[in-house]
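Omission of a single protein chain aside, the complex is shown with its protein chains in their original locations.
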Amino acid sequence: MAEMVTVRLKVNGVAHEGRCEPRKLLVDFLREDLELTGTHIGCEHGICGACTILFNGEAARSCIMLAVQADGSEILTVEGLMQNGTLHPLQEAFREHHGLQCGFCTPGMLMTALDFLKTNPSPTEAEVREGISAVLCRCTGYQGIVNAVRAAARTLGGAAKVESGT
Amino acid sequence: MKPPKFDYHAPRSVDEALGLLQRYGGDAKVLAGGQSLMPLLNFRLSRPAALVDLNRIPSLAYITEQDGQVRLGAMTRQRTIEFSPVVKERLPLLREATKLVGHLPIRTRGTIGGSLAHADPSAEYPAVLTALEGEVVARGPKGERVIKAKNLFRTYLTTSLEPDEILVEVRMPAMPAGAGFALEEFARRHGDFAIIGIAAMVVRDGPRCRTARLTTAGAGPVPLRLRAAEEILERDGLTDAAIEAAARRASELVSPDADIHASADYRRHLTGVLTKRALKRALGAARG
Partner (left out) sequence: MSAPAAPKLVGARVPRLEDPRLLTGQGRYVDDHRPARTLHAAFLRTPHAHARILRIDAEAARALPGVAAVLTGEDMARDCKPVRAGSRMPAYKVTSFPALAQGKVRYTGEAVAMVAAESRYLAEDALDCIVVEYEPLPAVAAMEAALAPGAPVLHEEAGDNLLLAREFACGDVDGALAGAHLVVRERFRFHRHTAVCMENRGALAEYASATGTLTLRSSAQCPGIVRDVLADLLDIPEHLIRVVAADVGGGFGAKASLYPEEIAVCVMARRLGRPVKWIGDRREDLLATSHAWDEIVEAELGVAADGTIVGLRAEVMADVGAYSIYPWTAAIEPVQTISFLPGPYRIEHYRGRTRGIATCKAPMGPYRGVGRPPAVFVMEGLLDRAARRLGMDPTALRLRNFIRAEDFPYKSPSGIVWDRSSFTETMLRAREALGWEAARAEAARSRAAGRWVGVGVASYVELTGIGSAIAVSPGMPVPTGTEAATIRVDPAGTVTAVFGIASHGQGLETTLAQVVADELGVPIETVRVLHGDTALSPYGTGTYASRSTVLAGGAGILAGRDVREKTLRIAAHLLEAHPADLVVQDGRVAVRGLPDRYVTVRDVAKAAYGGVRHLPRGMEPGLEATRFYDPYYGTASNATHMAVVEVDRETFHVRILRYLVAEDCGRIINPLVVDGQVHGGVAQGVGAALLEEIVYDGEGQLLTGTLMDYLVPTASEVPAMEVHHVETPSPTTLGGFRGMGEGGTIGAPAVIANAVSDALAELGIEVNELPLSPERLFRRIVGGS
C-alpha cells in the first residue's frame, strides 16, 4: 500500500501544505486539495495544454507531473494573474481581442503565452502561432488568441525593443 | 485516466537510486521528465511497482565541454539545452533538434536522458546522437559503462540499458567548426513526433565532402545511420547530382513500418525527399 506523502509548496505566492497519495497528479492536487479549479484537465496525456501552469517560473503540464514532485516549488496558476483586482495585461488583451470563447483552454493558453513572451518578447505572427501551438483551442480558430498575444507583447514592452533595435 | 498505485522514491544521489532499482528487482521505473512515462502511467499502460524519481539529484543536470566533447547530465532539461550557449556553439544540430521536440512546456520538463532512454524511433535526440556518433554513460550495480549510440538502440522503445542501470551522462563530440547541419522533419502538426526526420551533417573540404552524416528518425524501429548514402557524398562531393543520388540511396536503405499516419512507401519516399532537403540546407550552412 502506497503511503501518503506531504506536499508543501507555494501557489500564487501563498504557502500550502497537503497530504496525498504519491500517484496524485499535480493538476488534481491543485484542483481538489487546494480548490484552485482554474487549471483545467483536457487530456491527461500532455497534448492539449489545458493544465499548463508556471512551475518555478516556467510553463509545464500539470497533468503529467506528480503533486509530490512539486514539493518545495513555486507555482503560478491562472488564479494568480490578476493583481489587486486588475486583469493582467495579457488577460486584458485576450478580452479586447476575443481570445477566448468557452474559456476552457484559456488558463493553459494564458500561462503558456506568458512563458512564451518571456522567452520571446517581440515575436512575429508565425512565432506566436508556434508558441501557442502548445495548447489546443477548439473554439477560437486561434485568430483572436494570436492577435491578443501580439497585442500583449506590445503592451508588455516587447515591441519597443524591436523598434529601437532595428 | 489516473495512474495506478506505486511506491514513490526521490533519492538524493545516483547510488541511492541504484540501490532502489535493485531493491525492486526490475519492477521499478526511473522517472525523469515524465513527459513520456507519465502519459503511459495515466493510461495505465505501464504499471511499475515503484517510481525512482531522479529529479532530486541535482548532480545529474549539467552541460560541460571537455576534450572536444560536450557532456550533458542525463537530467539536463531540453529547455536548458535549447538556450545553452555551449550547445549553440558546439552542438548546433542538437539545438536545432531540441526546438522540434514537442513544445516549450514539454521541454521545460523533458530531459535528454529520458528521451534517449525512452528510445522512441521517431524522436529527434536518438537520431542526433547517432548522427554525431555520440555515446552515453550508464551506471549500474557493477559500475559505469560507456555505450556507443550504435549499440544503444535495440528496437522500439528498447535500449541496451539494463533495468538496474541508470543513464547518467550523454556525450557528443563537438561538431567541427564550419560543419553544415540540418534536421529536416515532416510532421503533420507542429510539435508532433516526426513521421520522418533526417539529421544531416556535412564537413566540407573545398569542393569535396570530408565527412557526411545522415540518420533517420521514424524510418524503422531504431534511428538508422545511412552509411551507404554518406559514402556517395564522401566519394562524389556535394554536387547536386551526388545529393540526388544520396537521397535516392537513402530511400532504398530504409525499411519503415506503416501506421495510421503514413504507409511504409510514403515514409520511404519522404526519406529521400528529406535527405535531399537536409543535405541542401546543410551544404548551404557549411563553411570550409
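We call the chains A and B, going by the order they appear; numbering starts again at 1 in every chain.
The rule is short, and it goes like this: a contact is a pair of C-beta atoms (placed from the backbone, for glycine too) under 8 Å apart; a residue touches a chain by one contact, two chains touch by 3 or more.
It should be emphasised that the depicted structure is a prediction, and the values quoted were computed from it without experimental measurement.
Touching the missing chain, out of A:9, A:26, A:65 or A:78, is residue A:78. Of the candidate positions A:59, A:75 or A:100, contact with the unshown chain belongs to A:100. Although one chain is not drawn, its touching partners on subunit B can still be listed: residues 1-5, 43-44, 186, 188-193, 260-263, 265-266, 269-270, 273-274, 277.
By the touch criterion stated above, the residues of subunit A touching the omitted chain are 21, 23-24, 31-32, 35-45, 47-48, 50, 77-79, 81-82, 87, 91, 94-96, 98, 100-107, 110, 125, 128-130, 132-134, 136-146.
Here, only the chains that are shown with their structure count from here on.
One simple way to say how far apart two chains are is to compare their mean CA positions; for subunit A and subunit B this gives 28 Å. Of all residues in subunit A, only 1-3, 5, 21-23, 25, 28, 44-46, 49, 52, 55, 58-61, 63-66, 68-69, 112, 115-116, 119, 129-131, 133-134 touch subunit B in the complex they form.
On subunit B, the positions that touch subunit A within their shared complex are 1-8, 10, 34-35, 38-39, 41-43, 51, 53, 55, 79, 83, 102-106, 108-109, 189-191.
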